[in-house]
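Note that one protein chain is taken out, while the other chains of the complex remain in position.
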Amino acid sequence: MTVETPATVPQSPRLTTRLRDARTSVALLLLAIAAITPVAAPALGQPFYVDVTARIMIWAIAATSLNLILGYGGMVSFGHAVYLGIAGYTVGILAFDNITNGFIQWPLALLICGLIALVFGAISLRTKGVYFIMITLAFAQMLFFLGISVEKYGSDDGLLIFTRSEFDFGFAELDLSDATTLYYVIWILLIGSVYLSHRIVNSRFGMVIQGAMANETRMQAIGVPTYRYRLTAFVISGMMCGVAGLLSANFERFISPDVMNWPRSGELIVMVVLGGMGTLFGPILGSVAFLLLSEILSTWTEHWHLIFGPFLVLVVLFARGGLSGILDRLTGRADR
Amino acid sequence: MTEPLLAVRGLCKSFGGIAATDNVDLDITPGEIHAIIGPNGAGKTTLINVLSGLLPSDAGTIHFDHANITRASAPARCRRGLARSFQITSIFRNVSALDNVALAVQSAAGHSFRLWRPARRDPALRGPARALLERVGLADRATVMAGNLAHGEQRQLEIAIVLATRPKMLLLDEPMAGMGIEESERLLHFLRELKEQYTMLLIEHDMDAVFALADRITVLVYGRVIATGTPQEIRANPDVRRAYLGDEAAA
Partner (left out) sequence: MNFILLAEQFLNGIQLGLLLFLLSAGLTLVFGIMDLVNLAHGSLYMIGAFFAATFTALTGSFVIGVLLALPATLVAGIVIEVTVLRTLYTRNHLDHVLATFGLILFFNELVRVVWGPAGLSIPLPGVLDGSVSLVLGITYPLYRLVIIIVSLAVAVGLYLLVTRTRIGMLIRAGASNRTMAGALGVNIQRLFTLVFGLGAALAGLAGMMIAPVTQASIGMGEQILILAFVVIVIGGIGSIRGALVGALLIGIIDTMGRSFLDVILLIFLPPNAAETAGPALSSMMIYILMALVLAIRPQGLFPPRGQ
């Protein structure tokens, strides 16, 4: 489970110092572009990019959540997409039973994600290395097959969601059926996730998680029972991924077992690594890169996996540190 | 006689039939430096691993500071005040020296379920950590990434980490291993200084250092204690001379 760590941990979390580094600038630029996309894309005659951007942002939230345990905690979870499904199905099933109140749907979805992450984490974190990878994968597959076997909720055909989550504040209403509103809710929650990660990673808790990744034995020997911290991180990460899941269900108005099938978990790992593990904005870069790349390659050829597969192998062999590493190298940060 | 701080009875640990710790009894009095010596492979490191809880023991009991810690986890033992260093330096290589010590300070300061305030700007952690770096002579190296420190500096850093856990007793596994003469000399002084404050179990290869520092010495061979006593007694013990010091004249 131990993963080689990046050579530095930023000494100062202050945003002013971070602005200087390239990945932050690029990521902030991307977030700014995302902010104006609902206006700019239709104006440029490309309204289709609004949906593309929304989807990328949803994946970026999921990748950010995985990065919390993978990049900062060294936990190679190969079943992380399962929380997309759990949250999505909670929303979907509640909607199916005519409970469309978002104040019920969303907290419940996150609660269930948290509880399932607690159970999965409690068992899988007792193991290490290969075992951990395979167990997280197997647990995710278990729920994937559960989704397939439950005919009432559509089996592998999935479940249509006719009404998006409703938030009635009494004095005002948050209308997610309005595409632009939903878009900006996604945008804000993405920024929220990154900010939350930023706080967690630099907190005492974050120090422990990163320390346990770098040197577990030392961590134990200075008196830190690492298991409970890892488990907590695992649960937080699962819940954060749940946010992406309930957003996705609302956005697509559809949920199917496929969102938790193992290739989705693999793709999440790809996004995190591609963007740069253990960096705050890496997951955003990674999901943009991954989804744009697949978009471009697939317009090029239907058999784009033929190119993407070897590309992944090459990334592993030659581009450690992902895009962030490349950006750092291009901009002359010699600290990697 | 004062009650021992650490009392070990009948401690055993074997690896697939090889007894690395074989029925060891040990009493460490508060305030003493107790050295463990023995040839390579005698089981010195294993003893520390078992005492610190990184390896479970097969049999025997360990009492520390009025508590039975035989089944306690490694973190729990550290929290009780039993801190260790490693023969092969064990630090957090990818963060600064200061971060290393601050993390240990943080651990001693209670639980770390604090997820919001930035730890690197917390004076309650940075202050004591700086003071400890100063104490081991690394004040001007505080911001250097630990992995980039010289070997001797890393050894010193590890001692700062150990001290940061606010221990009652130190388990030091060859703290001078790989150090130059001058560095060893300095460390020797430092350990003597620490003696005022801490009880120590010291594994060391350098016999001069051992005889200079230790109040009592235990000799370990093939996992067994073959002698315990003051440096004079150990020096005079014919068994020890034969088995370990390699003194032909003793025969």
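All chains are identified by letter, namely A and B, in their written order; residue positions are counted from 1 within each chain.
We take it that a contact is a pair of C-beta atoms (placed from the backbone, for glycine too) under 8 Å apart; a residue touches a chain by one contact, two chains touch by 3 or more.
Bear in mind the structure is a predicted one, so any value in this text is a computation, not a measurement.
S.K.: Where does the absent chain touch, in terms of which shown chains it meets?
M.R.: When the full complex is considered, the omitted chain touches A.
S.K.: Quick one: say which of A:31, A:52, A:99 or A:138 touches the chain that got left out.
M.R.: The single option touching the absent chain is A:138.
S.K.: Write down which of A:127, A:163 or A:181 is the residue touching the left-out chain.
M.R.: A:127
S.K.: Taking the full complex into account, find the residue in A:47, A:107 or A:309 that is in contact with the omitted chain.
M.R.: Reading the full complex, the residue touching the unseen chain is A:309.
S.K.: In the full complex, which bits of chain A touch the chain not displayed? Write them out.
M.R.: Given the touch definition above, chain A has residues 1-4, 70, 76, 78, 123-124, 126-127, 129-131, 133-135, 137-139, 141-142, 145-146, 148-152, 262, 266, 269-270, 273, 303-306, 308-313, 315-317 touching the missing chain.
As a working rule, only the chains that are shown with their structure count from here on.
S.K.: Averaging only over C-alpha atoms, locate the centres of chain A and chain B and give their separation in whole Å.
M.R.: Chain centroid spacing, chain A to chain B, equals 43 Å.
S.K.: Contact residues on chain A for chain B in the complex?
M.R.: 5-9, 11-13, 199-200, 202-208, 210-211, 214-215, 217-218, 220-226, 229, 232
S.K.: Of all residues in chain B, which touch chain A in the complex?
M.R.: 52-54, 73-76, 78-79, 83-84, 86, 90-96, 99, 102-104, 106-108, 112-122, 125, 143, 145, 161, 164-165
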